[in-house]
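The complex appears here without one of its protein chains, the remainder shown in place.
Coming up: chain A.
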C-alpha cells in the first residue's frame, strides 16, 4: 500500500469542507483520533462553535459480547445540538458501526438540523449503510480485517497515519 501522508490528507479534507461550512457549523470528534482531527479542522476552518467530543463506549452494539471499554472517556457537547449543523469527524471510516453509535448518542442531546460525516480515510469494509460526505482518501482496495489504520499525533499536533498488522 502507498505511504499515507496524514498532513496532506488533512489539507485535502479542509479544502473539501471549506465551501460547505459556516462559522456556526459544529464539529464533533469521535475519540480519540477524531477529537484531534476536529480540533485541527476547527482552527483551519475558523469555526466559532467550540468542537465537541464523543466516546461511543456506552452506545456500542457489541457491548453484549465484548463488554464495556475499560476506560471510557467523557462525551462533551459544548454547544446546543437542537437545530445545529453538525459534522461528525473521525479518522478512519470502516464498518460504520462507530458512526452509527455516534449519531445515536448525538441525538440524545437534541435534534440537529443536519448531520454530516467527515473522515480522513475510508478503508472500506462497511457493514451499515453509512457514507462520508467529506473524505480525503478512499482506499482503492479495502484493507484486510487483520490490519488496522490508526491516526497518531505528536506533541506539536502533527498528524501521522500508521498501519498496524494485528
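Here, a contact is a pair of C-beta atoms (placed from the backbone, for glycine too) under 8 Å apart; a residue touches a chain by one contact, two chains touch by 3 or more; residues count from 1.
Keep in mind that, in the parts below, contacts and distances are computed from a predicted model.
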Identity of the absent chain, which is to be given by its UniProt protein name, from "Glutamate synthase", "3-isopropylmalate dehydratase large subunit", "Aspartate carbamoyltransferase" or "FecR domain-containing protein": "Aspartate carbamoyltransferase"
Identified contact with the non-displayed chain, of A:7, A:108 or A:127: A:108
Selected from A:39, A:55, A:90 or A:122 as touching the chain missing from the view: A:55
Absent chain, residues of chain A that touch it: 55, 57-59, 63-68, 70-76, 81-82, 104, 107-110
